[in-house]
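One protein chain omitted, others in place.
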Amino acid sequence: MPHRQHSAELFRETMQKSDSENISRLSRLSGLSLSEEEKEILSEDLSRILPYMERVSELQMTDACPDPEETYVSSFREDEAYISDVSGKIRSCSQNMSDGMFTVPKTVE
Amino acid sequence: MRGLAEAIRSRKVTSEEAVCAVFQSMEEREPSLHAFLSLWKEKTIEEARRCDALVREFVENGKEDELPPLLGVPVAVKDNLLLEGERTTCGSKMLEDFVAPYTASCVEKLKGAGAIILGKTNMDEFGMGTTTENSFFGPTKHPSDPKRVPGGSSGGSAAAVAGGMAFAALGTDTGGSVRQPAGYCGIVGLRPTYGTVSRHGLVAFASSMDIAGPLCRDVLDAALLYNVIRGEDTKDQTSVPSSAVDSEALENYTLSGKRIGILRPLLENENTEEDVAQAIQAVSALATEKGATVEMVDMPLLEHAVAVYYILSSAEASSNLSRYDGIRYGYRAEGIRNLEELYTKTRSEGFGLEVKRRILMGNYVLSSEHFEDCYRQAERAAKALRAEFRKLFGKYDLLSGPVSSTTAPRCGEAGKDPLSAYISDLCTVPASLAGIPAVSIPCGYDRDRLPIGLQLMGPCFGEQEILGAARFLEKEFSLRTGKGAGSHG
Partner (left out) sequence: MADFETVVGLEVHVELKTRSKIFCSCPTAFGADPNAHVCEVCLGLPGALPRLNKRVPELAVMTALALHAKITPEMRFDRKNYFYPDLPKGYQISQLYAPVARNGYLDVETGEGENAYTRQIRIHELHMEDDAGKLVHDALPDQTCIDYSRCGVPLIEIVTEPDFRNADEVVAFLQKLRTLLQFLDVSDCKMQEGSMRVDVNLSVRPVGQEELGTRTEMKNLSSFRAVSKAVEYEARRQWACLLNGEEIVRETRRWDEDQEVSLPMRKKEDAAEYKYFPEPDLPKIRFTEEKIEEIRKALSETPDEKKKRYIGQMHLPPYDAGILTSGRRVAALFERTAELCGDPKESSNWIMGEFMKILNDHGVGPEDFSIREDSLGEIIVMLKENQVSRASAKALLLAAYEEGAVPEEYAKEHDLRLVRDKDTLLPIVEKVLEENPKPLAEYRAGKVKNKQFLLGQAMRSTKGKADPAVLAEVLQECLDRL
């Protein structure tokens, strides 16, 4: 595998784009909405953490060798159906139900 | 724990007495330690009485041998292991009111062995943290020093055992969350071989590295508890069969002739405290004295171990935590105006800062621009690390090092710099990435009388080996000073 400079450069480029833009996009992808304060703190944190993690891109390794400890699915479940005895308890885990269905704000498709 | 189990079976002590003793400890210590999130005193006492009645019945019919091995012993369970009918919060606002509709497989086994689950213990939110300060419900304190942390994320379980409030506890270890608190609190913590304990009912953090493990007062307790909770489970397709640990063989184990490798990067790094280094050296000397060959081992890949761990665990965590949306269970934000807010408001209000941090990190490494350079590279590195360990275990019976570069830090330190907190996981993440078993045992104290933990690692399914060595050293330590090999006081 060739020496990977490109990723560190890409990261620097990415960070040159506004930090706020990046953190906003990342938080959207994460299903989160951050307060301004959180954005600042987390932006700062990530600006140190992410380069630290991305150093792995510089490691030279091959995909070649198989893993002798690789496990495969050893026992499959038989195709038999039954109603789970948990199902009744599960349905009582939510307060937002109507006629046996879970409810969310109106979704437009 | 063993002692108590036997005493109950032989009717020298009743379960009710044991439970009351534990409650007594709790009254004194729990208000300041805050190890527990849920306790059910009446239920526990009733349960204890039932156990005692069962003992009487069996003994009267000459059937003592048929009594379950842990009958009547009060144990604590970390709050990310589901127990049907009770709250399982994972230390998070997101699951503050979540009542588990089923019981985790390993907890079922615990109950099947007759143990009484007396409460659920505090933890860093969803297992993310090294101090238990990331719990939504407030931190747990170190049993010896209230200004210090017990470690994390199984801090509550460690404090409960070390503080005499439970005879044993179950914790979970993803990157060191059983071993490190055990080390900080001066007790024994075992991370079993990945897959030997079922993950069904263990709230997922990093699926490929999560595993439940015992926190106990001594090695033989840990072995017994491991034997109880282990087992292949059809409900967890990553679970694997394993053999029970033989406690007689543990007692007969000797280090004479064994080859031990101390992983140099774990011992000789800029964060290692002097007293910790000295304690490990002392163990090394002791082992040599007892006939083992001890060598320093280089492992250059370890330089990237923390990065690899955080890439893989954040990626998996960010996905595992996507289910928390308030629709079917758990916290749901108020005043939601549309579908997007259902997700973003619920999750932003329900999750703490560290959890958010990890979710963002995970999304970063999994996004298409970075997937190849971060996630795939980390995957390869983990595979290479496993291969490295396999090679080393061809040469050494055991690999060792401190379970942490430091002893228990003061409260509030970890939050200052998340990256430093992550780097402090260096000693424990390698075993997690490799899926190998590792145990932490107390091996001394530092100048402030804080416990120092020694970590022993073995090849996959090597629990017999590492617990044997641990038992051997445990006996040696108590022979020597009654306190540990490298004691300062």
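Remarks
Just so it is clear, A and B label the chains in written order, and each chain counts residues from 1 on its own.
One rule holds in what follows: a contact is a pair of C-beta atoms (placed from the backbone, for glycine too) under 8 Å apart; a residue touches a chain by one contact, two chains touch by 3 or more.
Just so we're clear, the structure is a prediction, and the values are computed from it rather than from any experiment.
Between the chain not shown and the residues B:S25, B:S207 or B:T293, the one that touches is B:S207.
Annotation: of B:A7, B:A277 or B:L339, B:L339 touches the absent chain (contact as defined above).
From the set B:K12, B:K63, B:K147 or B:R323, the residue in touch with the chain omitted from the display is B:R323, counting the whole complex. Seen from chain B, the chain kept out of the figure touches residues 81-82, 88, 90, 95, 98, 101-102, 104, 199-204, 206-208, 234-238, 315-316, 318-319, 321-323, 325, 327-329, 339, 342-343, 363, 366-368, 371, 375.
Contact between chain A and the absent chain runs through residues 25, 28-29, 31, 70-74, 76-84, 86-87, 90-91, 93, 98-109.
In this text, only the chains that are shown with their structure count from here on.
Those residues of chain B lying in contact with chain A across their complex are 84, 98-99, 101-102, 195, 234, 237-238, 240, 304, 307-308, 310-311, 318, 322, 325-330, 332, 336-339, 341-345, 347-348, 351, 353, 356-357, 359-365, 367, 369-370, 373-374, 377-378, 380-381, 383-384, 386-387, 390, 418-419, 422, 435, 460.
Residues 4, 7, 10, 14, 23, 26-27, 29-35, 38, 41-42, 45-46, 48-50, 52-57, 59, 61-63, 65, 67-69, 71, 73, 75, 77, 86, 89-90, 93-96, 102, 104-107 of chain A are the ones touching chain B in the complex.
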